[in-house]
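Omission of a single protein chain aside, the complex is shown with its protein chains in their original locations.
Chain nomenclature is as follows: A and B, assigned in order of appearance, with residue numbering initiated at 1 for each chain independently.
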Amino acid sequence: MTLFFQNIVGGMQSASMYGLAALGLVLIYKTTGVINFAQGELGMFHAFVAAALLAAGVPVGLAVLVTLLIAGAVGFLIEWGIMRHAIKIDALGKMIMTMGLVMVAQGLAPMLFGNNPLYFPKLLGGDPIMILGISILPNTLLIITITLTIMGILFYILQKTRWGLAIRVTAENVNTARLMGIPTQKVSLVIWMMGTVLGALAAIMVAPLTTVNVSMMADIHLKSFISAVLGGFATFYGPVVGAFIIGMLNNIIGFYISSKWATAILYFFILIVLVLKPTGLFGKKFIKKV
Amino acid sequence: MQLLKRKPLQYSLFGIIAIILPMLLNAKGSTYTLLASIGIISIAALGFNILLGYSGQISLGHGAFMGMGAYMSAYLVARMELPFIVGLVMAAIVPLLVGFVLGLIALRLEGHYLAIATLGFAVVIEEIFAEFSDFTGGWSGTKAGFPVIFGYKFSKESVYVLVILVLVGLMIATYNFMKSSTGRALIAMKKSEHAAQAMGVSLFKYKLLAFSLSTMYAGIAGSLYIHFFRFCEPKLWGIALSLDLLASVVIGGIGTIGGAVVGVAFLKLLPTFLQGLPILGDIDGLAFVLTGVSIIIFIMFYPKGLINIPNDIYVRFMKRGKEGGKDGIRVED
C-alpha cells in the first residue's frame, strides 16, 4: 500500500506539470478558439533561456523570474504581432499557424543556444523527507506546492475578480462579450501571456528531471493535450482534473504493468474513454444552429 | 494549347520532364537523391492534401504512417524475401487499415480531435518502432535493397523513375476522383457541411475516407523511401516529418494537387539553397525557422499557396481568366 501511495505522489509531480501546461492550453483555447500546438515547444525554448541565464552566472531564482518575464513578452508578441491580425482566419488556419510556431521554436533554440543539451539544477536539493512512510524529495514537494498555489491563485482570479469575469464571459462568447463592453482584445493578450508563462513554468520544472534539449517537452506536451481531451475543453478545471488522473495513472501503469508501454497503454485508455464519452469527462454537448 | 489545359496531361508532361531532364543534364547521384526525396515526400503530401484540403482535418501522425509503410515493406521484401510489389501493396494497405481504425475513433468527435489523436499516435508508434526490434531493427535501424520487379533490378536512377511514375499516377488518380461524386462530396463537405448533409453526404464517412486514403498515400511513400534510401531509423518518422508535410501543403497550395509537389520542392530546396549562401548557410535551424515563418505568412496572407502565383500573375496582367485558387482557408466575409 505504501508503494501505491509512493506512486501516487510521484504521479502528482508529473501531474503538476501536465496540469500547468493543460491549463495554459485550455485558457487560450476557450478565450481565443486557438488550439495552441506550440505550447510545449515554446516551453522548451524558455527552458533554454533559463538554462542559458544560469550558465551565464545568474542566480537560479532570478533566472527563473527573468525567464517567466521573457515568456510573458513572447506571449505578448505572439498575440500582438500575429494572432491579433488573424481574426478572419478560421480555427483550422490558426491551429496551423501555431504549428508554424512549433517549427520556429525548434529552429530558434539550437540557433541561439547551440546543439548541445543544457543542464538545469533542481530548485531545491536535499535528501528525501519521510511523510507517513512515503519518501518525498524536497524538490517534488516544491513542484507540487508551487503548482497548487499557482492554480489556486488562477482559479481565484477566474472566479472572484472582475478580470476573471471578463475572461469567463469572453470564453463563453466573444461577440457578446465585446458588445457588453469587455475589452476582448486585452483579454486575449493577457491570456496568451498567461498561457505562455504557464508553459514555460512547466518546462522549467521538468528541466532538472531531464536535460534542457529540443525534445524535452514532447512527453509533457502530449500528456497535457490528452489531459485536456480527457477533461474536456469545455471548462477550465476539466483539463487540470484530467492532468491529475493522467499523471497518477501513468505512474501506476508504469509501476504495476510496464514502464516502457505506459504511454501507449494510457493513450489507448483515453481513446476508450473518448469512445464512451466523446466530449470528455466534463464536456458539454452543443446544438449547432442550422 | 487547349489540350494543355487538361490537368492529367499537365501531370504527365511534368512527369516526363522530371524523368528526362536529369538524364539529359547527366545529373549527379546527390541530385537524384534530392529529386527522389522530393518525389517520395510529394506522394505523402498529396495524400495529406486530401485530408487537409478537402476534409479540413490535420494529422500529426502521417510521418508515423509513412514509417509503417517503410517497415512493412522492408520486412516483407528484405526479410521475408517476398516480391517488391507485395511489399508496396502491403505498405499501402496496412496504414490504410490502421488509419481507418484510428479515424473511426477520432473522427466521431467534433472539432479538431484528429490532430490531437494523431499526435498521440505518432508518439506511441515511434516507441513501437524503437522497441519492436525484431520487426523494425529498433534504434539501430532497418535495411532494404533497391526493388526488383519481374527480375529487373532497379538502380538508383531507375528507382527515381519509378518514384516519379507512381507520383504522376497518383496525381492523375487523385484528380479523377476529385472530379467525381466522391470529390464533389468532399468539396461540399468542406464548403458547407449543412448542404453536404442535406444532399446525403455522411460527414463522418467522408472524413474517414479522406483520412484513410491519405494514410494509404503515406504508406506508399514510406515503401518507396525505404527502397530508395535502403535504410531508416525510428526517429525519422516523428512529428517533425508530419509538420514538414503540413508545411509543404500550406506553402504549396491547400486543396490542390500540384501544390503538394510545389510545396515539397520548396521545402526540400530551401536548406540546399541556404547552405550555398555565405554566413546564413552556417546558422543551425535557419531552414526550420524560415519554414515555420512561411507557414504563418502563407496562411495569413496567401492561403492559395505558391501554385497559384502564375495564375494570379496571369489574372493581374491579362485582366482575364477565371479566379483561380479556390481553396483558401480564409473565412469568407
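Everything below uses one rule, namely that a residue touches a chain if its C-beta (ideal position, glycine included) is under 8 Å from a C-beta of that chain, and two chains touch if they have at least 3 such contacts.
Keep in mind that, in the parts below, contacts and distances are computed from a predicted model.
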- request: Quick one: find the hidden chain's UniProt protein name among "ABC transporter ATP-binding protein", "Selenium metabolism protein YedF", "Phosphoenolpyruvate-protein phosphotransferase" or "Selenide, water dikinase".
  value: "ABC transporter ATP-binding protein"
Statement: Among listed residues B:Ile17, B:Ile149 or B:Ala173, the absent chain is touched only by B:Ala173
- prompt: Which is it among B:Ile93, B:Ile187 or B:Val315 that touches the chain not included here?
  reply: B:Ile187
Query: Which listed residue (B:Ser133, B:Ser158 or B:Gln197) would be found touching the missing chain in the intact complex?
result: B:Gln197
Task: Mind listing the subunit B residues that contact the chain we can't see here?
output: 173-174, 176-177, 180-185, 187-188, 191-192, 194-203, 209, 213, 322-323, 326-327, 332
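In the analysis below, only the chains that are shown with their structure count from here on.
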Task: Just give me the whole-number Å value for how far the CA centre of subunit A lies from that of subunit B.
output: 31
Message: For a test of understanding, state which residues of subunit B touch subunit A in their complex under the given definition.
response: 56, 58, 60, 105-106, 108-113, 115-117, 119-121, 123-124, 127-128, 131, 194, 239-240, 243, 246-247, 250, 283-296, 299-300, 303, 329-331, 333
Task: Name, in rising order, each residue of subunit A that touches subunit B in their complex.
output: 35, 37, 82, 85-86, 88-93, 95-97, 99-111, 114-115, 218-219, 222, 225-226, 229, 233, 260-261, 263-264, 267, 270-271, 274-275, 278-279, 290
